[in-house]
Every structure is written in C-alpha cells, then in structure tokens.
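A single protein chain has been omitted from the complex, and every remaining protein chain is retained in its original position.
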Amino acid sequence: MDWKSLGRLVRFMVRQDLVEVEVEEEGKRLRVRRRDGRPAPEGGAGPGPAAAAASPVPSAAAAPAEPGIAEFRSPMVGTFYRAANPEAEPFVQPGSKVEPETVICIIEAMKVMNEVRAETAGEILEVLAENGQPVEFGQPLFRIRTG
Amino acid sequence: MDWKSLGRLVRFMVRQDLVEVEVEEEGKRLRVRRRDGRPAPEGGAGPGPAAAAASPVPSAAAAPAEPGIAEFRSPMVGTFYRAANPEAEPFVQPGSKVEPETVICIIEAMKVMNEVRAETAGEILEVLAENGQPVEFGQPLFRIRTG
Amino acid sequence: MFRRLLIANRGEIALRILRACRELGIETVVVYSEADRDAAYLRLAGETICVGPAPGRRSYLDVPSIISAAEIADVEAIHPGYGFLAENAHFAEVCRSCNIRFVGPSPEAIAAVGDKVRAKEIARAVGAPVIPGSPGKIASEEEALATAREIGYPVILKAAAGGGGRGMRIAHNDFSLVNGFHAARAEAEAAFRDSSLYLEKYVERPRHVEIQILADEKGTILHLGERDCTLQRRHQKLVEEAPSPAVDPELRARMGAAAIAIAKAAKYTNAGTVEFLLDPSGDFYFMEVNARIQVEHPVTEAVTGLDLVQSQIRIAAGEPLGFRQGDVQIRGHAIEARVNAEDPLENFAPSPGRIRHFIPPGGPGVRLDTHAHAGAEIPPHYDSLVAKLLVHRADRRSAISTMRRALEEFVIEGIKTTLPLHQRLFAHPDFLRGEVDTGFVERMLGSRGS
Partner (left out) sequence: MFRRLLIANRGEIALRILRACRELGIETVVVYSEADRDAAYLRLAGETICVGPAPGRRSYLDVPSIISAAEIADVEAIHPGYGFLAENAHFAEVCRSCNIRFVGPSPEAIAAVGDKVRAKEIARAVGAPVIPGSPGKIASEEEALATAREIGYPVILKAAAGGGGRGMRIAHNDFSLVNGFHAARAEAEAAFRDSSLYLEKYVERPRHVEIQILADEKGTILHLGERDCTLQRRHQKLVEEAPSPAVDPELRARMGAAAIAIAKAAKYTNAGTVEFLLDPSGDFYFMEVNARIQVEHPVTEAVTGLDLVQSQIRIAAGEPLGFRQGDVQIRGHAIEARVNAEDPLENFAPSPGRIRHFIPPGGPGVRLDTHAHAGAEIPPHYDSLVAKLLVHRADRRSAISTMRRALEEFVIEGIKTTLPLHQRLFAHPDFLRGEVDTGFVERMLGSRGS
C-alpha cells in the first residue's frame, strides 16, 4: 500500500464515515483509525453465526446459587445404590447429618462396589437419583446443606 | 481484499448497521469499523478504543452525515463517460450546477450510449468514477449537494 | 478453452458453475443483484458485477444488463445455469451477435425444442413414442368415441383453452366418455368461454423418467442414463434418483436411443434432458426437452463419474466429448433431495430469512450443493432452493440409509425447510419399495395433512 492508495483509503473512509481500517497481508499490516470516542458495545446481530449451539445434552443443571447448599455429583459412571444390600437401610435419608467420612451411597462399576463418601459435613436435603439406576459422571446425586 | 470488495463490505456494513468487521483469511486480515454507536457484531471483539493510540495515520477530520448531500448511483451496468466524445468538454465538473434534466454522464451498454440525467437540482461536488471505466449497477458516480 | 467466463445466475447453481470454472482454470465473473450482494459465494469469483436491483426481471433476467456486464468484464462465454435466461433463445442469439459463447445449445435448437408442439413433431418424426391423441380439437361426441377407440382407453379430455383441472375428464369406456364429453364442454365453456376440447391417452400412475444427454459440436451425442423424478409436488420435483427402480438396462437403452434421436433431429448440442412419462406397463411417452443443465444433474454425475458442468463448458469451447456410449457406465445408486426454504406445515409457503444455525451433513456417500451457511440470508425474491443433498452408495437400500441419516444430521434453523417432508418420504414403505407415481406425494400429504 503506497501513499497514494493510503490517501485514497482515507478519503474513502471520510466519505463512508469509517473510524478504522486495519489490513494485514503477507507480513505487512496496516491499520487506519479515525477519531471516534465511542466504544462499540457488545452484543447485537451480525453476519457471523456467533450463536452457540444449544446444548444437545441435558446437562446437569448448575445448582441455583443458594448459599450453603451444594449438589453432590457422581464421581464415576455406574449403578447407584442407596444401601449396602437390598435388605439394609439406606446409608442416608433427607435429614441425615453427614461427616466428610460418612458413606452416603455405593456406585457399582465393573462389578466393584465403590463406597462414596460425603467429603463434607452437613445435612442431606434431597436424594436426586433413584436406587439401582445408572448414573453418569457428574450427575447430581444429593442436595446437601453444608457447614 | 481488493478495493472493490472493500467497497462492497462497506456498503454491506452501512446497510447492516455494522460498526466493525474483521476478516482474516489465508493469512490475510482485514478489520473495518464504522463510526456508529450501535452494537457491534458478536465475536468481532477486536482491540477496543484503547487501540487508538497506535493509529499510524493522523486522524482525518470526522465527516458527520451532511444533510443535503447525496450520492448519485449508476442506474445500469456499462462504461462510464464524462463527455459526449473524447474531444468534448465533460458534461459536469465539481462546482457545476445541475437541474433534474441535466445530462451528467453517458453509460454505454450493449453499444448504446445512454444519457444519464441528474434527476435532482443541485451542485456536483465530486466525480467518483473515472472516465472510460466500467461501472456496475448502484456504483456511486457523483456526490451532489441537492436542493 | 475459455480464459474468462461470466456466470449469469445466482445461488447454488452459480456456485456450482464457479466450482467447475475453478477446476478448469477459467477466470470467473459473477453477476449479482442487490439482494445477493452479501452472498458468500461471490467471494470465490474473480470479479463480481452488480447488474440490478432485487427483482429478477431487472437483474438476472435483464438481457441488456447481463450482456453489458459481459462486455465490460471482457468475457468469452456466459453460463446461464438453469432458470432465468437458460432457455431463452433470444438471449442465446444476442450472445452470438456479441461474439460471446453461450454455454448451451444454439438459439435454433433452443427454439425448436422450446416449442412444445414442434418438439412433439420432432419426436413423432423420429419414431419416439408420444402420447397419442386427437390431431386437433374434438368437434363431436362421435369424433371423441372414434378417437378413443383408436388410441385405446383410458383417455383424458382437456379444455383446449384450459388449465388447472377445469374442463378435464378421464374416461375408461364409451359410456364415461360420452358423459364426460358433455360435462367437460360445459365446464370449459363456463370457465374459459370456449368449449373446445381435445383428447389424448391418459397415462395412469406414471413415473417421470428423464434421460440426460450430452452432445458435442462434432456430432457425437451420448446419453448418460435416466433420472427418476417421480416424487413431485405440484409439478415441482422433490427427489430424484438414478437408476430408476422402474428401468432395466433394456428399457434404458430404448429410452436413451429415443432421446438421442430427438436431440439429433433438433441439431441439439451441449447438455440437455429429454423427459418421458413411464407407465406401469413399461411404455414410455415423450414429454419435452429441457435445454439446460438441470437442478438434479448431480444424480447423473454421481452414477457416471462425469462432471456435467465441466462437460458443458468444454463442449461450448469446441472440445469433443472424447468418449463413447460404451464408456458410460452406471455405478451404484444416487438420490438427491431438494431442500427448499418452504414450510411444509403451512402449505409450503416460502420461508425466506436469515439462517441462524446450520450444520450440514457429511461423511461417506454424501455430497452437498448449497450456497447456504450459518449467517446466510435467503432472500425472498428468488426460488426457494436452499440445498441439494445427494447420496451415492453401492445400492438403493444403502443409499436410502445414508439419506436418512444425512437428513437427521442436517440442522437448519432460522428458516423453515422441507427437511421434515423428506424425512417422511424416505421412511415411507411405498418409496422404499420403489412403488410410486407422480401423484404419490400429494396423496401422502392429503392423507395425513401436510
């Protein structure tokens, strides 16, 4: 880009009311910006399809921001059991107080019964998965009031 | 990016009310930003107003939308002639006063010389196309102060 | 070969021709209307020229603008695509007078096949089967009966001035013909103030089968087999496939020979299509010649491995075809689905607008021809074709499987499209068995609503 073309570019910008032009090619770079105080606000429609795809998967919705209430999510893929065996009492119920070491459920993966611990102290508010049902990684299993 | 594509881009931006466009392809990069307060296209996040300091070119004076100034655009595809024949004076010059019926140029299409009239009264400010050059439909040919 | 060619069209076919030119090493000039100013495919052109405002008659159909663009851009040839100026003998004539090659047949050939009466005369003259009927208007009940007995029932009476089904009667025997004759006359008189009728053989449950031909300017004319375009709605093709489930090699050879004979008699050159009706008993009847590249040409490209648009340009540049009929082989099975910007739930009303989200199908056996993309605007001024989804697989069953999964993959949001209609069609047992006729889609839509 020589000075003549640059002059032409600037006249063009004046005519078109452009604020800034930036060109970069083959190692060369040119930016022309005219005086303008106003910032360009974000958002709005353009030619680009910037809109993200709507999530195709029912993602585990983030817990609404209730202070002191946490969702306990499954640390692994497997089958969720609330009790050590079909005859036993559930490890926890809504209202149960738990300590970090309290076993709150079992997840069976590859024939192994994995004891899952609360990892926090608090109170079970709600059981979100059903006994004997498959759960995926990150699936909410319990709501716990912590602290 | 050639001159013509830039013109096309700018017309597009004007029509779409875009403030800024950034193009990058095959190692080339182009960003065009218009003076406008309206929203920029999402994802077009380039350097903000802070980048102004880096402007390599002294800012030209801002040209606010001038009321009463119009662009006269080509009504057809063809070759643009400023005069009736190579020896004749141009129909109009910057400063010429025109009436709606004043012939301001000729556009040759399919061997036919089409006289083009101003269609408005006013004063020619600038000739935007070059004599003997092809013009497309809608291409700006003159700037006219109307009224 | 041409150095520089102008593409006088828009949308997917403009892009298709651009692709052919780029592969042939030809510089391109693409014209556009103001409505298409932002079309992404224009970026691929060597040069672009705005030829007018949005309405087609003032841009893509405007002969002086197109020719003027060709002159200022200094091109050697113009490819008209389909629609717009593609079958316009006058335009081809103007190109010739301006010393620009028109990529298509000569003006004379376009005129000859473009006149339906002349085209039928040509077909009859070369011995190609045409639908038998009265030579002129039917003056009386007796004449109707005599003609019907000669050509055989069923027959159809049509108002000479008519259209839209009024003044039309189908008759399967003398009795219904006599009744129909008087009813149709009365209806024609009421509708068109002209009671004259003509009569022709009624082809029941026909398929629409067309033969693709290629003819160079050295006298070689070949056919590339058939396309079955039976799935139509209001005479608009929706799905095309090759080979036709109703055509065997022997029938293909006979239809191909008929198509070639007609083309030869019309001194036809370049690519063209000869359309036939095929009845359930395997008899076929000449309908018309389409003197252009067809929307559905990719179906033939898939099964023959030939590039028809490149062939058109080569032929227009004077090159010989370079292969013979025996070299043309039909391999595998191809099906094309036309995806239109129309709302199948609103009686196929056009649905222009901005495409917000677009995920095209891909993978094995899939070809997509489209000018659409995420963020593209489908303007309301032109036809509603958004994309042509083509599958090519070893056999018809596999092709249908691929089509079904490709249709499910295809995401277009922001405008309504015919994708849901295609999903219904490609799951329909009659289509899967290949047992359809030209009335199939409308019956299907009628029976369950659209």
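Worth a mention:
So that you can tell them apart, the chains are marked A, B and C in the order they are listed, and the count of residues begins at 1 in each.
Criterion: a residue touches a chain if its C-beta (ideal position, glycine included) is under 8 Å from a C-beta of that chain, and two chains touch if they have at least 3 such contacts.
This is a predicted model, so every value here is computed, not measured.
In the complete assembly, the contact with the undisplayed chain comes from C:Arg367, out of C:Lys267, C:Arg354, C:Arg367 or C:His428. The residue from C:Leu15, C:Val51, C:Cys229 or C:Ala316 that touches the chain not shown here is C:Leu15.
Think of the hidden chain as still there; on subunit A it touches residues 48-53, 55-57, 59, 76-79, 109-110, 112, 134-139.
By the touch criterion stated above, the residues of subunit C touching the omitted chain are 15-16, 19, 22-25, 40, 44, 298, 301, 305, 307, 331-332, 357-360, 362-370, 373-375, 394, 398, 401-402, 404-405, 408-409, 411.
Simple rule for what comes next: only the chains that are shown with their structure count from here on.
Centroids of subunit A and subunit C (each the mean of its C-alpha atoms) stand 50 Å apart. Remark: subunit B and subunit C have CA centroids separated by 41 Å (rounded to whole angstrom). For subunit A, residues that reach two or more other chains under the stated contact definition are 46-48, 51.
In subunit C, 38 are the positions where the chain touches two or more neighbouring chains simultaneously.
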